[in-house]
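Here the structure is laid out as structure tokens; the discussion comes afterwards.
For this view, one protein chain was removed and the others were kept in their places.
Take a look at subunit A:
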Amino acid sequence: MEHLELFLKSIFIDNMVFATFLGMCSYLAVSKKVSTAVGLGAAVIFVMLITVPLNWLLDQYILQPGALKWLGEEYAAYDLSFLSFILFIATIATMVQLVEIVVEKFSPSLYNSLGIFLPLIAVNCAILGGSLFMQSREIPTLGLATVYGVGSGIGWFLAILAIAAIREKIRYSNVPPALRGLGITFIITGLMAIGFMSFGGMLTGGDDEAKKEEKTASVQEETSNDQVAINAAETEKEELANNTNN
């Protein structure tokens, strides 16, 4: 149940594109045709499926404060979390390289149609963002991390598929010349994001107990960065919690 909830949440409510604006560059660049959008979306799902759990393991056993305990008691005080950016990006870059080799070997046609965008997955913020959110939201188990990775990947896939379909049609519409292309894509994405915000009620509409859980879950705290920004009191609370943890 927990898994399903996180899965749906990462697809619809915390959608990578519409809630946190991650992976926008490739989202805008590759969404001109549905077929290439599908190819890239699938590659993103696959890379996220592998990298998020892998980075979860790295975080759990190497990076977190006290994670090195398995080496011996004298290492328990180490805190390597400042290294997480470098380790995460290294994992991702390696995985992308691997995907590239595999795709080239088994499906040269897909490889050719993706072209430069395949290596660019390495710098797709959605992928690194997935790992960083996984870390900052403290996802507790490997299973949940996997679910979160797949869910975020599917959410991204869904978004790029939708915008590609709309962009194929909008070519025949009468858009003001200055808005054509990039401008209108931005505005459509904004409207879609407003639409996706309505999914926010999906998982909170249940019984009272579920509601209470929703509020305490740390996942909720970062759903919308902007909201955290407005709510200074909440950041303070977080800060306190963090200090006590340390």
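As a convention for this text, contacts are C-beta pairs under 8 Å (C-beta built on N, C-alpha and C of every residue); 3 or more make two chains touch, one makes a residue touch a chain; residues count from 1.
One rule holds in what follows: contacts and distances are computed from a predicted model.
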Not-shown chain resolves in UniProt (candidates "FAD-dependent oxidoreductase", "Hydrogenase small subunit", "Translational regulator CsrA" or "Na(+)-translocating NADH-quinone reductase subunit D") to "Na(+)-translocating NADH-quinone reductase subunit D"
Filtering A:Leu128, A:Val147 or A:Ala162 for touch with the omitted chain leaves A:Leu128
In the whole complex, of A:Pro65, A:Pro108, A:Pro140 or A:Gly190, the residue touching the missing chain would be A:Gly190
Missing-chain contacts on subunit A, rising order, are 18-25, 28-29, 82-86, 89-90, 93, 119-120, 122-125, 127-129, 132-133, 136, 176-184, 186-187, 189-191, 193-194, 197, 222, 224-230, 232, 235-236, 238-239
